[in-house]
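First, the structure itself, so that you have it in front of you.
The complex appears here without one of its protein chains, the remainder shown in place.
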Amino acid sequence: MKPISYEVANAEVKAVFDDIKTTRKLDDVNNFWKYLANEPRMLAHVWNSVKDIMGPGSLDPLTKELIYVAISITNNCDYCMASHGFAARMKGASEEQLNELYAVVGLANMTNRLANAYRVPVDEAFRTES
Amino acid sequence: MKPISYEVANAEVKAVFDDIKTTRKLDDVNNFWKYLANEPRMLAHVWNSVKDIMGPGSLDPLTKELIYVAISITNNCDYCMASHGFAARMKGASEEQLNELYAVVGLANMTNRLANAYRVPVDEAFRTES
Amino acid sequence: MKPISYEVANAEVKAVFDDIKTTRKLDDVNNFWKYLANEPRMLAHVWNSVKDIMGPGSLDPLTKELIYVAISITNNCDYCMASHGFAARMKGASEEQLNELYAVVGLANMTNRLANAYRVPVDEAFRTES
Amino acid sequence: MKPISYEVANAEVKAVFDDIKTTRKLDDVNNFWKYLANEPRMLAHVWNSVKDIMGPGSLDPLTKELIYVAISITNNCDYCMASHGFAARMKGASEEQLNELYAVVGLANMTNRLANAYRVPVDEAFRTES
Amino acid sequence: MKPISYEVANAEVKAVFDDIKTTRKLDDVNNFWKYLANEPRMLAHVWNSVKDIMGPGSLDPLTKELIYVAISITNNCDYCMASHGFAARMKGASEEQLNELYAVVGLANMTNRLANAYRVPVDEAFRTES
Partner (left out) sequence: MKPISYEVANAEVKAVFDDIKTTRKLDDVNNFWKYLANEPRMLAHVWNSVKDIMGPGSLDPLTKELIYVAISITNNCDYCMASHGFAARMKGASEEQLNELYAVVGLANMTNRLANAYRVPVDEAFRTES
């Protein structure tokens, strides 16, 4: 698979690239979008979803970026760890915060398996509240 | 595997249970800890790690709880979704925030696989910053 | 999907069922094999592989069963945890050993993610040895 | 993230590094610990847990190391496969044993999905025993 | 979390529900959409993506449904196995085809881990072609 650069992109892809650049105040889009441009329909869907959900909302943008990093670590996605780790730093994450995030990711992956191993039944208190 | 209740627990387990109850201001510990008490060494290790990392730190406790929920969803751990979803609500998460969290979890799991599928190379900008 | 019982199985499936019963000294095969019998080719392939690998070899049968349990916990497969946990007990695993196994599974899943998070480069010493 | 070497580590980290070196009879700690030292609290927690659980216990150290390798393969963690594969060899694993381990890992990941696909109900016999 | 039924849905959600019902010729939407309606933005994004990609395209709809089932088995998502297994049957999948699909899923999950375990380098022939 080859990346699609702005110069050779069709009008549909160019429109999405322009929106990404304007929204994120960037001179060029990241590799992720250039590769995804091989499937213009998904390029538009993914960008529209990301733009809508990762922007201001009920959760602050940094919190959402940290959640993104945590999932990317759990799924072992190199590109995603790099790109969202970068984005988290741009949105203000300190090295201390990232280190604490990694600790939480480690703990959650440990206790997820311990809960599985013991087949722990859900406490009544959790059921009635949720 | 059977849960170990406070009454039948040995002194080592009781000490951990007491610390959990005091720290979290609870009358009894959750099922997770009662099952984990079958391995008293891990009970102590896991509790000490969780107490240390999930309390006040560089990231606020609610953010860490939300990260925990996100990983539990990604790993499909029923007990962990229920217990940490409950904890997130106790720490102030609104239904709007949880719904937005779920949206982020869905997006991250989608883009993680799209980045894998296209084997997207890491952008130079991300490398130099991180 | 419905399980295929011995009575209604075709000759190809019956032959595999008979081999399972003889090899394992059982009166009937477990549900796994009855469901897998819906695809007789895979029933034969899976049974032949399992019989060959899980029997006596370089690793003792109990060690292999414990490894099976560890992977089933990591993958969150309920049936597999139940059936291989049972098999491990039949092959002599004590409750203390199973509890220690669960602790190892928890630790491995934690450190796997911490190694991912920090993108730790492989030590030179490991490379030259393996 | 940068590794923390012994020379520049603070007293808390140095104490853990010294304990690792003494316990494992090594001149220096592996990269994993140097990176984890960016979060001194988790460095201490993880080392204490690993030291306690991976040492002598109900299961012999080699068995536990093999289980660690199996999970690291399942989770596709390169560093962990390399470091625990190395440790397994140091603890006496032969190439035949490692090859048999890989076969078990392959089988378990196959049958985990076949059990999921057929949604196989847990046999009564397994329930009453466990 | 509670499902949002058509009667109590707001206009934005109702419009998506109407489009789902019309497109799929159904009297009511499935539970998935009723729960997702708790986050109307994602309801719209997910439906628009699914409608666009899962309909006619370069791959026939049945092939895409089978791929969906295969991933849902690999991720152990009960709801998704049930809903997409149902959809695959509606689109013409026979029991023989589903059984063969399950066999492929089992094999792929096995060989994925064997390739990881042996850290097999990518053949030159594959690189030059892709």
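Think of it as A, B, C, D and E in the order they're written, each chain with its own count starting at 1.
In the analysis below, a contact is a pair of C-beta atoms (placed from the backbone, for glycine too) under 8 Å apart; a residue touches a chain by one contact, two chains touch by 3 or more.
Keep in mind that what you see is a predicted model, and the values were worked out from it rather than measured.
Although it is not drawn here, the omitted chain touches the following shown chains in the complete assembly: A, B, C, D, E. Annotation for chain E: contacts to the undisplayed chain at residues 1, 30-32, 35-36, 38, 42, 46, 49-50, 53-54, 57-59, 63-64, 66-68, 70-72, 74-75, 77-80, 82-86, 89, 94, 96-97, 99-101, 103-105, 107-112, 114-116, 118-123, 125-127, 129-130. Contact between chain C and the absent chain runs through residues 1, 41-42, 45, 48-49, 52-53, 130.
What chain A contributes to its contact with the hidden chain is residues 1, 38-39, 41-42, 46, 75-77.
Note that only the chains that are shown with their structure count from here on.
Following the contact convention of this document, A, C, E is the list of chains adjacent to both chain B and chain D.
Among the other chains, E has the CA centre that is most remote from the centre of chain D. Residues touching across the chain A and chain C pair largely coincide in numbering: over half of the numbers involved belong to both copies. Between A-B and the choices C-D, B-D or C-E, the pair with more than half the same contact pairs by residue number is C-D. Superposing the C-alpha atoms of chain A onto chain D requires a rotation of 120 degrees, rounded to the nearest 5.
Residues of chain B in contact with at least two other chains: 1, 38, 41-42, 46, 49, 53, 75-77, 99-100, 103, 130. Chain contacts in this assembly form a complete graph, since each chain touches every other chain.
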